[in-house]
Each structure stands twice: as structure tokens, then as C-alpha cells.
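Every protein chain of the complex appears in place save one, which is left out.
Chain naming follows the written order as A and B, and within any one chain the residues start at number 1.
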Amino acid sequence: MSPNEVAAEPTEALAVGERPSAGRHTLALFLSELRLVFGRARTQVGLGVLAAVPLLIGVAIKIAGSDSGAEGFIGQIAGNGLFLIVASLGLSLPFFLPTAVTVISGESLAGEASLGTLRNLLTAPAGRSRLLAAKMVALAVFCLAATMTIWISGLIVGFILFPVGDVLLLSGSTVSLGEGLLRALGIAVVISLSLLGLAGIGLFVSSLTSTPLAAMAATFGTFIVLGILTAIPQLHAIHPWLLIYRWQSFADLLRDPPYWHEIGRNLLLQGGYLVVFYAAAWAKITSRDIT
Amino acid sequence: MTSAPIVTHGLTKRFHGGQVAVDAVDLEVPAGSVFGFLGPNGSGKTTTIRMLLGLIAPTSGEVELLGEPMPKAHLRVLPRVGALVEGPAFYPFWTGQANLLRFDAADRTADPKTRKARAGEALERVGLSNAAGKKVRAYSLGMRQRLAIAVGLMQRRELLVLDEPTNGLDPQGTREVRHLIQELARDGTTVFTSTHLLAEVEQVCTHAAVMSRGKLLRQSTVEDLRAELRPRLVVRTPDAGTAAETLQGLGVTDLKTSGETVEGDPGELPIEKFAAALVAADVRIHGFGLERPSLEDAFVALTGEGFDVAE
Partner (left out) sequence: MGVAQRSRRWLVPVTAVAVIAGVGTLGPVVADASPKLPGISAQDLLAKVQTAKVDGLSGTVRSDADLGLPAIPGAPAGSEQLTEMLSGQHTARVAFASPDKARVSVLDNQAERVWTTDGKSAWAYDSSRREAVKLTVPEHKTTKPEKAVPSYDPQAVAKQFLDAIDPTTKVEVSGTEKVAGRDAYKLRLVPKTDKTTVGSVTLAIDSKTWVPLDVTVMPRTGNDPALEVGFSTVSFDVPAASTFTFTPPQGVKVTDKKVPSQDRPKRVAPKQVEPKQVEPKQVEPKQLKPGTAKAGEPTVIGEGWESVAMIRGAQTAQLTGNGPLAQLLAKAPTVSGTWGKGKVLTSRMVSALITDDGRVFVGLVTPDTLQAAAAKAPR
């Protein structure tokens, strides 16, 4: 190597270091993350299954006839297709939605670790905290996409298969179809926010391991245990602290006027879970050896 | 900025099991060099590279990359460093190009406007243009290795850290990668490349460091490394016994006889003296000469062992 080559090198390094675009494109990782989550066949199949829920319920009710006499929102579908949205969201909440969130959140960090792409991202450098934030944002967007998929599918199927009109609220009064749709939209949003606590748990578990399946199993196991604890009456003292204790409160949006207290409590609790587990995931991922 | 892009002081990594994978390594990689990081499998090369790049935390010791402390300054430093660690890793369900775009997007200093163009150039450079739209799932190991190098080529870098870049490549691919490394070095990029292949270091590296069982045994220019070894006198003859006796008489030390080959350290005597003496002793000479030692010999001399997997 000649001496002038060595001399030339620092100048060039300086030029590279002063890249004009430096530090400006923080958002790109977040967009890339969304592309990763929603571009996967697995995600699309999952959303497809969720979209099928209103279809299955709608067809079943259509076949069973309008006077099936079922109680609750299911019983109202035949009279007003809008309730297909509400009933589908309600029926997806205990199992389908948590399963979907578990799969996506369990995959998030453990999936990258198992593929080895985590080290490529970190040497890019993505920054561990920023990568975690991008993962969480993508998870939150997925939660919303999941409930919105049901909302839209319920809307389409409900409007095709059943009559629609003014919406009967739980309190015995009616609101216009437009307001009913808005309230159903509110339910979708509240349910997606209700999933954030679980998403936080999943993200944390995912930060602990390099095996996505293990992360999913552990997250789902935690969810089941929380469900069982919620079902044991003797534990009522701790019930208000359990993740899914107030999940059903979304229906309070269908009262006249909406009853916000339980919804608020539920969202606060979800926020609490999210903060704690996000912080734990942060502590783990920023100190973990990436091999 | 110091002139050495990579400097480590007492770099040590003890894994949870208690095993010391890297033991007090002091590296200094000169700017503009092609630095061969040589060592058998399991000697701690990848572990060292992971610490250089801030992927794992050292148990003790310090790393300075491009003049800044790691991992503290990783967000500032790593955009200027291209890296390939422990084999290629990609999203198999995405195309090669999509993979490049994602890793580039992770770097906030990378310009999104030129991203596609830069990916195209990088693929071109590693000879993957034709496979850009193919899913990585369908790539061969060699193609993945090239793609992994392409990740490092998405931007102009001051330093390239490549962990066994020719692993899994066919001879043609290996040649291309070595050529690429030399080309990059000519453009002023410092290249730090680990390998367990001596030939690679001999062919492309200006400098080398030798790792064995976590310890850094030696670092210097490749020239110095080789020069330290004295040339050896090698005689091939059916009369090995007589030849050995004759050479011993002339003061040749460290004599070794194996089959029809006798070799030893000739000392300071000119080579023609040995030829004359052997002829005089009626030794039938099939071959005769001084052999420059290979790096492998240097390695054996340093480690006192063969080039096998440690532990």
C-alpha cells in the first residue's frame, strides 16, 4: 500500500461520516416492520380466519332462521345485521384474537433471533430500543388490524345477509344506524386496545428466547393461566388486577349513554401491563447477548 | 480519529458456562489494511467480532471502533461499518432485494430515496443481479453468502468486518470474493476478515493475527510473519540415511527424515556447499532446494499444534 493511499483515507472517511441524510430516517424501520408483519403469509391467513368469523356466524344464523331465540348480541343479528359486527367481535375476543396476538408477538423478537436477522438489524444499526419500539408499534397496529378486519367483514356480511336499521341499545333505547356503526367501531378500537396488555406480555416473552414457538407457547400459557385465575371466585381480591377481568366491558359502549367506568379501568389496566412488560422487554433486549 | 479503525484492550469474554472464549485480546488493525483474523474453528474469532460490533458485551476489556468506544457509540459508528457475522441470515420468505432493503431501512442514516438503486448496485457487485427477485429460501449457501456481503456494500463503508466471507462458496465464488475484497481495499476501505483458511490470508491479506483457544498469539504484517521462519533445506533422495549423515556433518540442525525426504535448518552456509557435499557422498539427488515456509508452518510454529478444531 502506498503512503498517499493511507493519507487519502481519513478525508474520505470524513466525507462518508457527514452523510447529508444522517439521522433523518427514523420512520423507515417502523414501515419496514409493518411490511414484515403484514407481508407474511402467516399474518394474512390469520386475518383471513378472523374475517371468516362473521361469515360463519352470519351463515349459521341465516340457516337457523330468524327466530332462533338466542340471547344477547347473537339473538339480535337476524333483526339487525349490524349486530353481526358486535357479536363477531365479542366471540373472537376470548380465543381467536388472543391467539393471533400471541402468534405475532411471540414471533416478533424470537423470530428475528432464530433467523439470525436480529444481528443484521443491530449492526445496521437499528438500535435496540428503537427496534423494540418498532416491534411494539407493529404489534399495536396488528391488534387494530385484527379487530378492524372483523368489523369490516361483519359489516359486509351483516349488510348482505340481514336487514339493517336503527340500533337497539342495551338500555332499551335506539340510535341511528350511523351511530350504531360508530359505536361498533368504538368497540373494535376498545377491543384492540384490550389486546395490548397481552401483546406486551408476548413481546417480553419473545425477548427472552430465540425460539418463536416457545415464546408463543409461554405467552398463550400465561394467557390461559390468567383466564383460569379470573374464573376462580375465591381469588376475587386479585381479580381487578388480572389482564382479562374487564375484557367484556366493551359492551358498555352499547348503553345509553355509554358507561365509561369499566372501559376506562380496563384500558388503564392494559396500559399498566403494557408499561411493565414493555419495560421488562426493554431491560432484556438492551442487555442481552445477541448470538 | 485515530489511524487504527479497530483497537481492543484486554478484550475478554467468558460465557455463562465459565468457558473463556476470548482471552485478553489486544488487537490493532491499521487503516487501509486487509486484516486476516486467522484461527481454527472455535478459537474465538466470531466471539471477538460480536464484541467489536456491540452484539455481545465483553466480560472485560475495551473496544474502539473507528476511534469511538463500543458499544457506547454504536449508533454513530456502525453506519460507517459493514458487517457480516457468523454466516448469512435472512428472511427466507422474502426476496434477496427485499432483505437488503429491510436491513438498509434499519439504518436511519441511510437515504430511502436511493435505497433501491443502492441495493441494485450491491447485488450487481456480488453477482446476484439475476437472483434479486428470488426468495432467499431458494438461494444456495453460496448465494446467501454473497447476499450477506452485499448487505455490507449497500453503502460506502470505512470498515468492513467479514466473518468467514468465503464460507460455502465454490472456488469461482471464492475467487470473486477475494477479488472484491482487494478492490474494496484499493478504494480505501479497511477490511477485517476472519478465516480458518490460511490460503486466504496468504492471497489477500496485508496483515494477519492468529487466534488459538481464545488467545491472540501474534499480529503483524503477513510478510513479517513469514520472514520470521527460516527457509528449510529439503533433499529428496532414495539414500536418505547417507544424506542425513552428510548434512549433519555440515552442521544442519533440526533434521527430519521421512521416506525419501530429508529436511533441516541449513544454518548460514550457502546452499551450493550442501549440493557438492551430497554429490561427493554418492547420494542420488532427485530433488534439492530451499523451501520458504508457508503460513501453515508459521501457524504450527506459533501454536505448536496442527490446524484442527480447538476443543
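In the analysis below, a contact is a pair of C-beta atoms (placed from the backbone, for glycine too) under 8 Å apart; a residue touches a chain by one contact, two chains touch by 3 or more.
Because the structure is a prediction, the values reported are computed rather than measured.
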Hidden-chain contact residue, picked from the options A:43, A:76 or A:147: A:76
Residue numbers in chain A that touch the chain omitted from display: 71-73, 75-76, 79-80, 90, 165-166, 168, 170-174, 240-241, 248, 251-252, 255, 259, 261, 272, 275-277, 279-280, 282-283, 286-287
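Methods note: only the chains that are shown with their structure count from here on.
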Whole-Å gap separating chain A and chain B, where each centre is the average of the chain's CA atoms: 47
Footprint of chain A on chain B - complex, ascending: 1, 3, 31-33, 50, 53-57, 66, 74-75, 78-81, 83, 85-87, 89-94, 101-112, 151, 155-158, 186, 188, 190, 206
Interfacial residue positions of chain A with respect to chain B in the complex: 1, 5-6, 8-10, 12-13, 16-17, 19, 21-26, 28-29, 31-32, 35-36, 39-41, 115-117, 119-127, 130-131, 287, 289-291
